[in-house]
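Here the complex is missing one protein chain, while the rest keep their positions.
Then we have subunit A:
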């Protein structure tokens, strides 16, 4: 199905990407081209076929119920986690004011 510029803007807003009118116009053609092409999948008979969820059969492991079991992925790494934040403040991630 063809998508129009209003739909392009709606997708962009869902994706949290600001776009200009010119970009929306350019993207309308590109997205329609790609979506028109993928629509050939509709002709495949998938009756009784399960959608793939795991490409190689594997058992989902649960980690041990221990706090900070892995020093790399556990806690007490505040400074490391904030090290690349654009605006850290007082040990937190800073964001623009959300509440008036």
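By definition in this document, a contact is a pair of C-beta atoms (placed from the backbone, for glycine too) under 8 Å apart; a residue touches a chain by one contact, two chains touch by 3 or more; residues count from 1.
Assume contacts and distances are computed from a predicted model.
The complex includes a chain that is not drawn, and of the options "Thiazole synthase", "Response regulator transcription factor", "Glutamyl-tRNA(Gln) amidotransferase subunit A" or "NADH-quinone oxidoreductase subunit D" the UniProt name matching it is "Glutamyl-tRNA(Gln) amidotransferase subunit A". Along subunit A, the points of touch with the absent chain fall at residues 3, 7-8, 11-19, 27, 30-31, 33-35, 37-42, 44, 46, 49-56, 58, 60-61, 63, 70, 72-73, 77, 80-81, 83-87, 93, 95-98.
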